[in-house]
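Note that one protein chain of the assembly has been removed; the remaining protein chains are unaltered in position.
Per-chain residue numbering starts at 1, and chain names A, B, C, D and E are given in the order in which the chains are listed.
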Amino acid sequence: MTNSKKDFTHLSGSDMPRMVEISEKSITERTAVAVSRLHLGKELSEMLKESGSTKKGPVLQTAVIGGIQGAKRTAELIPMCHPLPLSGVDVDIKLDGEYAFIQVTAKTTGRTGVEMEALTAASVAALTFYDMCKSVSKSIEIESIYLLEKTGGKSGNYRKK
Amino acid sequence: MTNSKKDFTHLSGSDMPRMVEISEKSITERTAVAVSRLHLGKELSEMLKESGSTKKGPVLQTAVIGGIQGAKRTAELIPMCHPLPLSGVDVDIKLDGEYAFIQVTAKTTGRTGVEMEALTAASVAALTFYDMCKSVSKSIEIESIYLLEKTGGKSGNYRKK
Amino acid sequence: MTNSKKDFTHLSGSDMPRMVEISEKSITERTAVAVSRLHLGKELSEMLKESGSTKKGPVLQTAVIGGIQGAKRTAELIPMCHPLPLSGVDVDIKLDGEYAFIQVTAKTTGRTGVEMEALTAASVAALTFYDMCKSVSKSIEIESIYLLEKTGGKSGNYRKK
Amino acid sequence: MTNSKKDFTHLSGSDMPRMVEISEKSITERTAVAVSRLHLGKELSEMLKESGSTKKGPVLQTAVIGGIQGAKRTAELIPMCHPLPLSGVDVDIKLDGEYAFIQVTAKTTGRTGVEMEALTAASVAALTFYDMCKSVSKSIEIESIYLLEKTGGKSGNYRKK
Amino acid sequence: MTNSKKDFTHLSGSDMPRMVEISEKSITERTAVAVSRLHLGKELSEMLKESGSTKKGPVLQTAVIGGIQGAKRTAELIPMCHPLPLSGVDVDIKLDGEYAFIQVTAKTTGRTGVEMEALTAASVAALTFYDMCKSVSKSIEIESIYLLEKTGGKSGNYRKK
Partner (left out) sequence: MTNSKKDFTHLSGSDMPRMVEISEKSITERTAVAVSRLHLGKELSEMLKESGSTKKGPVLQTAVIGGIQGAKRTAELIPMCHPLPLSGVDVDIKLDGEYAFIQVTAKTTGRTGVEMEALTAASVAALTFYDMCKSVSKSIEIESIYLLEKTGGKSGNYRKK
């Protein structure tokens, strides 16, 4: 499992998918922050702004809940992911101009990282946002989903450049 | 449910989330095509190319299976989505330069569209691709997820401009 | 399946649980309305009222979403339930004095009724409401969950007396 | 997370739902006991009694299994619940007169309590009981679901008055 | 999709897994019967017999319920399976000498067959039987799982020789 050179650890020696063995890894506190960005377009972003809390509130809250629930399903969705005891998930959504910015912080105390949980939450929150607004605009686009930061674990901390 | 002006159909009259009533809609054949694109970076894209089918094959197939399985979970993930009897899901992945292009076609014969199923499959396939390769590179980025095309249903066909 | 006298249709001739065969039943539009009631107590109900939309809004919306998502999981939760293509679920929550009143309307076009879906949604919405408020009061009690009304299907309409 | 005054810990500072961070909490043995009560009515309760173990047995066992399986799905059903490694679930059902009494004991060794698991099991067992008997009587009513007792954790033990 | 010669229909032209398109297939009533057989060994089979209904009853009923619940999860478990509206599942278990014989009949009215649902139910019922008895004997073996019969659909009826 420890490679001096980079390798596909989710593939076995005979190049078959495998759920990599982590029992030797130490239990540490691990966090990951993932980000997604949606382009809403002019009409939708104005409708959300004008509606004040009456429309914006439930749209954002449904997206937050979709994201949190999605984080808990990560190991069911991503075939080689380990089931993880999430200790917290926070989904924050901000509207700015024609965009929605979603930032997810996921935490666990365990033997493997939570980046897939954070990325899955960021994706499902974005998809839920899309679903809540698609009757207004079908051309909403998820423009970006990426890992911003990761702490804990042997491979050291990571921060997107 | 029919609005001359655009509205948030997933919100009720009192602005609470609701699963919109579709029993009056007619059963028609519906398709949706969604696309996602990942930026892999130079090192990873070269490793996949050089490995030939030995690494690329299982990485792509795991992503395809993740996407198809994800499509079937759409109504569990996206809070206001209806459960849908999918009649087919096809996930196609191509590598080109430093990018992976994922295209999903989803079909149903039912009372509501399959765009969320196609978009969910495109997202989960992209997340699975990321997961299979994150031991090689953490800076993979999902650069875009969008609906390319939609047919069937009262609101008419849609094609992204 | 047709009994002149009442019987446990979910038990087989040898008294084993079974998922009763419904392929002979006709496809009709079916609705069910279920109700649940929570006693919140004085302190919690006043905190919700005073907080205005800032606390009450997200508590109620989370409960609504929990209920709708729960309705879709009915066949996974209730062992002998058939999977059902829900065509709509509406969860309405009202606060009145020291109580919260939840009313769920579920609809389908299918071969069997949706009363379990409506009852499951009413239960999960009530449990979610409890969960959102248990840091304020542990003595919240679900005081009642029942079927109010049912239409469609051979056995005729039902209305609770 | 520590409030001198009571607060909605499942809401963030900006009043959005969140899965509260528990990594600082200590791992202790935690138990919760929840209770539900169904009013069966005269006809159904007599049919169950007369049938002896032939009908009563499978009805009760299906409800027990529904409850245990429901406990394991708590984090999927209740949006802000943490996934929990349940160490045991016991569902006990007694018939007495026109009533069925369900008592669930749930245990875990973890960072957060199991009251939602116990309450979810008590609810799903009650719904399953209803489902198994609804061909005999549609007017069964769940008359009460509440937390009887809770031990372990910083907030101290709780016993319903 | 129609092949004069036999082919792997779950693989696409480029040999990637796919969920085959079935919207052109006609909706017919379809049934499948699957069988599994467990070798229990002398000690366990005698304990079950001697215990009469007290042990045998709940062991068999738990296995029946496991099987029925498993049938409903088929499309989640088997990657290329379509979600199917099951119209009935019957799981029958008989003890004979040192063996347990499980027979599952699954039915649907739909565009594709239910053999995977019947086989999955026969497997999960057998695994559940094993789990309920493994504290008595670890050497229980599932000796056979196969499709006995299949009716409905274009490819005609099938009966195992």
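Note that a contact is a pair of C-beta atoms (placed from the backbone, for glycine too) under 8 Å apart; a residue touches a chain by one contact, two chains touch by 3 or more.
It should be emphasised that the depicted structure is a prediction, and the values quoted were computed from it without experimental measurement.
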Displayed chains that the missing one touches are A, B, D, E
Of the candidates E:E24, E:E50 or E:E143, the residue in contact with the absent chain is E:E143
Based on the whole complex, identify which of A:G57, A:P79, A:G113 or A:G152 touches the chain you can't see.
-> A:P79
Hidden partner chain, residues of subunit E it touches = 3, 6-11, 15-17, 43, 47, 54-55, 57-59, 61-62, 65-66, 69-70, 73, 76-81, 115-116, 119-120, 123-124, 126-128, 130-147, 150, 158, 160-161
Touching residues (missing chain, whole complex) on subunit B = 53, 57-58, 61-62, 65, 69
Can you list where subunit D touches the absent chain?
-> 29, 60-61, 64-65, 68-69, 71-73, 83-93, 107-109
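Here, only the chains that are shown with their structure count from here on.
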List every chain that touches both subunit B and subunit C.
-> A, E
Per mean C-alpha coordinates, the chain lying farthest from subunit B is D
Identify all positions of subunit C at which a residue touches two or more other chains, and write them in rising order.
-> 16-17, 57-58, 61-62, 65, 69, 73, 76, 79-80, 83-85
